[in-house]
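Quick one: this structure, given as structure tokens, is what I'll be asking you about.
One chain of protein is taken out of this complex; the other chains stay put.
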Amino acid sequence: MKGEAILEAKNIKKYFLMGKEGIFSKKARMIKAVDGINFSLYKGQTFGLVGESGCGKSTIGRCILRLYRITDGEMLFQGKNIDIFDGKEKMQYHRDVQAVFQDPYGSLNPRMRVGEFIEEPMLVHGILNSRGRRERVKKLLEVVGLNADQARRFPHEFSGGQRQRICIARALSLNPKLLILDEPVSALDVSIRAQILNLLMDLQEEFGLTYLFISHDLSVVEHISDLVAVMYLAKIVEMAPCERIFKNPLHPYTQALLSAIPVPDPELAQEAIILEGDITDPITLEKGCPFRNRCFNASEECTEKEPKLIEVEPNHLVACLKIR
Amino acid sequence: MPRSSRIWVHMKNAPLGGLTILFLLVMAALFAEFIAPHSPIDQDITQALKVPFFLKGGTLSHLLGTDELGRDILSRIIFGARISLVVGFIAVAISGFIGTCLGLISGYFGGKIDSIIMRVVDVQLSMPYILIALALIGALGPSLRNIIIVIGITSWVDYGRVIRGEVLSVKENEFVDLAKIAGCSTYRILLKHIFPSVVNSLIVLGTLMLGRIIIFEAALSFLGLGVQPPTPSWGIMLADGRQYLTYAWWLATFPGLAIMLVVLGTNLVGDWLRDMLDPRQRAVVRGKR
Partner (left out) sequence: MSGEEKILEVKNLKTYFFTNMGVVKAVDGGSFHLKKGQSLGIVGESGSGKSVTSLSILRLVPKPAGRIVEGKILYRGEDLVKKSQKEMRQYRGKKLFMISQDPMTSLNPVFNIGNQIGEAIRRRQNVKGNDLREKIIEMLKLVHIRSSENLIHAYPHQFSGGMKQRVMISMALACQPEILIADEPTTALDVTIQAQILKLMEEIRQKYNTSIILITHDLGVIAKFCEYILVMYAGKIVERADVKTLFKGNKHPYTRGLINSLPHLGKKQQRLSSIRGQPPDLLNLPAGCPFEPRCDYSIERCSHEYPPTESAGKGHLISCWRWREI
């Protein structure tokens, strides 16, 4: 099942400094958005990254895209450390790794015709000549299910779902190897989500793309992913192939998460595991397991030791002291 | 909703009064030589202090009366429009250019550059602009060219702050991130992504600033720091007419009215442009999900 790993994340950490205490700052507050993450993305596969707000999943996406510089760790793309790219390697990386973001209204420049918008990456990299690019834009529009003659229109003439298609067309324009999809359907109408998800899956098959699919919506993630990792407060708490995690979740947080999702089937009356409290303020973390104050299994040792992500079954990793 | 009909809707609400005033202003400035009944600088003491035509004793040859040197008020106002417009447009262009560049840099890069530029803005705003103008004119000497420079340099701060604010919100949009990951250079991002989104504010601010700058010019000329006589400027006319206010009120009142009408016109047009160019005014109901 596993092909080659095109991206390897090794012990990635991203900390943000939040403001200073004063002119004579004693200690600027540090937010640990990502705190020691390890995973690999395999060619042609979809890696689903799930978690709730503040868990750090979007931050990882941005680190991979080089929008943020990682604080620590190594991010290797096809074996090379992306942090130390020179100019040429940087441009090549942009050709290899693209993204589609959540908000279809903020993702398109309202003053640019959509044809120009899709063409831009090619223009910047000096690919093809003007006519060649225009031809390719037409083809890309068709590939994503839009009309080729809509290239001259402006974004406001399109609906949310159509805008996402335009974003996908742009992302494909440079023939990337890896696509970072950050909540690509969360802002769309429910009836449109299925269209876009089907499109993404078709494109993956046709072009041999690798996806990092970031979302909080577990049912969507289950549908599209091969491997899934669950994040909580800057760490991965469980990671396994898709069917494993959904059929047999081991980490208490994953169990709670799965049980809390309302399934559109009134006959499956599930009793949700209700987690008390809110997600902890990431700044006040000290030692021990970050989930301990909400965990229904927590005990004394959970406040002392921090669990490491270990393989408890073949290919199934969990970070919990109670699970060995 | 096709774009053309959207524009048509806004055309229906166009402020005809404001547009007419601005149209007249531009016409007066361009064709003064052909429109004005007399030369603005010809003196004729025998015709001094003639009343406007609608008062007893007025004649049609001097519709708005004459000043103390017998110069026709109407003609001087028409030629004065040229001064106001020239100063207005060029000064708006200068301050707009400086303000936009600094606002873009300040807003986009943030950090130290932003702090420095904003400190300069704060310092400049804390000094009364008249004093700055006085000092600069004192150093450079009063002339048309110099007040354009002075006004341009002091007025950029309004642009700077507004543009910076716009840039701060525009750069949060995902399309800016998408431009970065496509490999766009910073220059390209500023030019093709950030700047077009702030152009609207620029235009609106421009029309509003036009009015203020015309007043600024009038004030400086009033103080004798601007254009020098005999060139007719509305400001100078105000200054000269001040002493005659009690018995020859038309010397100062008509130029004052001219200033007021032009500022009113620019404000009305500026408001209308802002509504028209604001994408949120598109009035398509997008239901809440």
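Should a chain be cited, it is by its letter among A and B, assigned in written order, with residues numbered from 1 in that chain.
Methods note: a contact is a pair of C-beta atoms (placed from the backbone, for glycine too) under 8 Å apart; a residue touches a chain by one contact, two chains touch by 3 or more.
For clarity, every value in this text was computed on a predicted model and none was experimentally measured.
Engineer: Can you work out which residue in A:Lys10, A:Lys43, A:His156 or A:His223 touches the chain that's missing from view?
Structural biologist: The single option touching the absent chain is A:His223.
Engineer: Determine which one of A:Gly79, A:Gly126, A:Pro262 or A:Pro314 touches the chain that has been left out.
Structural biologist: Residue touching the chain left out of view: A:Pro262.
Engineer: Could you tell me which of A:Glu4, A:Glu74, A:Asp149 or A:Glu243 touches the chain that is not displayed?
Structural biologist: Checking the options A:Glu4, A:Glu74, A:Asp149 or A:Glu243, the one contacting the hidden chain is A:Glu243.
Engineer: May I ask you to list the residues on subunit A that touch the chain which is not drawn?
Structural biologist: Contacting residues on subunit A, toward the hidden partner: 52-53, 159-162, 189-195, 197-198, 201, 216, 218-220, 222-223, 242-243, 246-247, 256-267, 269, 272, 274-276, 278-279.
FYI, only the chains that are shown with their structure count from here on.
Engineer: Which of the residues in subunit A end up touching subunit B in this complex?
Structural biologist: So the residues of subunit A touching subunit B come out as 62, 65-67, 90-91, 94-95, 97-99, 101-103, 106-112, 117, 120-121, 124-125, 154, 156-157, 167, 170, 174, 189.
Engineer: Report the residues of subunit B in contact with subunit A in the complex, numbered from low to high.
Structural biologist: 3, 172-175, 177-185, 188, 192-193, 196-197, 279, 282, 289
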